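Could you have a look at this structure, given as structure tokens, before my questions?
The complex is shown incomplete by one protein chain, all other protein chains being positioned as in the whole.
Here is subunit A:
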Amino acid sequence: MAGLGGSLERSIMEALWAAPGPLRVRELLDGLNEKAAKPLAYNTVQTVTERLAQKGMLRRTPDGQAFRYSPTQAREEYAARLMLDALTDAPDHGAILARFAESVPAEDARHLLDALRRRAAGGGPGA
């Protein structure tokens, strides 16, 4: 069950990242079931979506009787946060991972990631 929950969380995040705007659970379910071999139950998707909202991964906005859900951060933001962890050592607690090569100061890593993101996003002005 843990594995299933994990992969469903992932599919939901992916669907919401790909969506043009906030989705209702019903819309989300339709999107997920289009690709799925075995259709998912409404309650399952609602439960997992709610859990993601509680974890702070999704934002919930009321829409009539129901809610619409959207990711709190873009996928690139999460990737950048992971990279920051991967490049630096947190000063107020020990190493959380073993990186292959050396760490860089957190400030430098942040500059580097910001510069790359600007270049990727702009394509024009920053490059």
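One rule holds for everything that comes next: contacts are C-beta pairs under 8 Å (C-beta built on N, C-alpha and C of every residue); 3 or more make two chains touch, one makes a residue touch a chain; residues count from 1.
As a convention for this text, contacts and distances are computed from a predicted model.
Undergrad: What protein name does the UniProt record of the undisplayed chain give, "Cobalt transport protein CbiM", "Stage V sporulation protein AC", "Protease HtpX" or "Energy-coupling factor transporter ATP-binding protein EcfA2"?
TA: Per the UniProt record, that chain is "Protease HtpX".
Undergrad: Tell me which of A:Ala19, A:Leu40, A:Ala53 or A:Met83 is the one touching the absent chain.
TA: Looking across A:Ala19, A:Leu40, A:Ala53 or A:Met83, the contact with the absent chain belongs to A:Met83.
Undergrad: Which is it among A:Asp30, A:Asp63 or A:Asp108 that touches the chain not included here?
TA: Going through A:Asp30, A:Asp63 or A:Asp108 one by one, A:Asp108 is the residue touching the chain not shown.
Undergrad: At which residues does subunit A meet the chain that is not included here?
TA: Interface with the chain not displayed, on the subunit A side: 6, 9-10, 13, 55, 57, 75, 78-83, 85-87, 90, 92-104, 108-109, 111-113, 115-116, 120.
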